[in-house]
Structures are given as C-alpha cells and as structure tokens.
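The next block holds one structure in the form of structure tokens; read it before the comments.
Excluded from the complex is one protein chain; the other protein chains are retained at their positions.
After this line comes chain A, so read on.
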C-alpha cells in the first residue's frame, strides 16, 4: 500500500511522463528546507508611514502581538513632532513554533505633520534606496558573506486618514512616487470612526482614486503568476484597503478575553470581522503573503534598482572588482533561478563591448 501511494505521488511529480519505479524521496526536500529555515531564521522589515496620531505604532504592536514599535522602545507618547521626517528603525527577534524571525519596524515620525509638506517623501525614498544599495554592495563583493543581512524594506504600510471623503493630496503623491520601489499596502486607520456604510463608501472611493492615479499597490496585478494566484489576489484586491483598528489592551467580552477599545457605548473588538478588518489584514500580511512580499521585493524591486544602478555606472562597479575576466562577465550575465522579468532587465544591461 505504501509503495502504491508513493508510486502515485511519483507519477504526479514527473512532468515528462517517466513514471518512477519506486519511492525516491524527492518530496522530502520540503522538510529539509523547513529544517534549514528554522535553524537560520529569517528577516522581515516593515515600514509604517502616515501622519501622527493614526495609530501606526499601536497597529504594529497588535499585528505582532508584542511591543515592537518605537513607542514601546522608549519614546514617550507626547514627544515633540520633529521638524523633518525622521527614520527610526527598531529590531526585535520573535520566536514562534521553533521559527525565529528578526522583525524590524521602520517608523517615520514627522511625515505629513508640517504645515508645508512638500517633498516629505524624500527621506523615505532615500532610506529605501540606501538599503538596496547596501545589499547591492554586499552582493558584488568578491568575498561575500554566507548570508547577506537583508535590511531592505519588504513592505510599507501606508495609513490613510479616515476622513470619510477621499484620499488627501499628500497620500496620492506619496504612493505614486513609491509604489515602484517598494510594496505599498494602503490601510485605513482608526476605522472605528466610521459606520459600516460610511466605511464601504470610503473604500470604494479610495479604490477608484488609486486606480485613477495609476497606483499599483501590493499585490500588484502584473506580478500574478498563474490563474490561482490571480483569483486569490483579486479577492484581496477587492477588499483592500483594509479598515483596521489597533489595540493592545484586553477586555472581557462574553466570557472571552479579547483585544479591543472600550468606549462609553460598547467595546470595539479588534479581531472580530464584523467590527473591523484587522484579522483579514493580519492573515494576508503574515499568514499567507509574508514570503511573497519578500520575494517580490527581492526579485522585482531590488532588481529594478540594481539594473538602474548598473546602467548608470557599470564601469565604476567593474573597477571595484579586480580586472579578472570571470568577475566582469559574472556581473553582466543573467543570474539563474529568478523570474524571467528580471532576466529581461539584465539583458538590457549586457554590454557586448565589455
């Protein structure tokens, strides 16, 4: 019986039609990968952007069920609003079920708080590109580290103010400029401001405005790989932007202890899907698309940056390495194991004269 099932499995896995005569054990690679990942752990960098008072730090704390935001790391609640946009990164190591995750939360206090908010997205854009640059430098080194520390921003949560009317100009400007260098996930903050009908109206209007502005938020339509992906992602895209409420306080409701906010007329339960869409956001972000976020960042955003950099001063980079023909060619050849999209990019970069 055992051999039968394995043979069955074998006939599934062979695409070219050659049936396996016995159980080889190829499918144990998944187990091996799992063990390796558990040992090495992985990095995840999330950036939160939005003007002050939208509950960004609270939401991040609620998402990862621990005090990971900068507010908990020592900054006081009523700190003065900085005059320019600051970038503050705080790292923690979380462990669950034997899997270790190094979570870095990048906060941007001062965004959108000034009277004149022109170019307040520039420090953020600079930071993102700096992380790509760091990674690129490590990659083109001759003696590379076994595991390059990944500080690139995998996901940017953009907090939309719940005015109930439409996106603000600043929101549109920011997302337009950054949707091509990082995965942006727009989120409607403090959703307990709006009733259910107001929320639906607002979401529709925001979606329309995002479409009109040509803003591609994550999951981007162009990177859907197959029909299954497309249908899953379509469902998610219809429900975005998620209207969330964050809280790190617990209250007793119907004999259960839930995270929520207590007001004079009721308790807003954070994880109740009838009250807000926090549970959906958490499942989407952590339970189903975490790895995909990292992959899109690595395969697409980082590759775009790399191609641009190599295009502008490929000669400079070649000088960084000693004049050995193999190295130069290595820089220019397309790298294996990546999506065809980036191969297209690399081919453009290829300089036959070299």
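To be clear about the criterion, a contact is a pair of C-beta atoms (placed from the backbone, for glycine too) under 8 Å apart; a residue touches a chain by one contact, two chains touch by 3 or more; residues count from 1.
The definition used in the following text is that contacts and distances are computed from a predicted model.
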| Which of "VNG2A protein", "Septin", "Small RNA 2'-O-methyltransferase" or "Dolichol-phosphate mannosyltransferase subunit 3" matches, in UniProt, the chain that is not displayed | "Septin"
| Per the definition of touch given earlier, which of A:133, A:173 or A:232 contacts the omitted chain? | A:173
| task | Since one chain isn't shown, list which residues of chain A touch it in the complete complex. | result | 51-54, 77-78, 81, 113-118, 161-166, 168-170, 173, 190, 192-193, 195-196, 205, 261-269, 272, 274-275
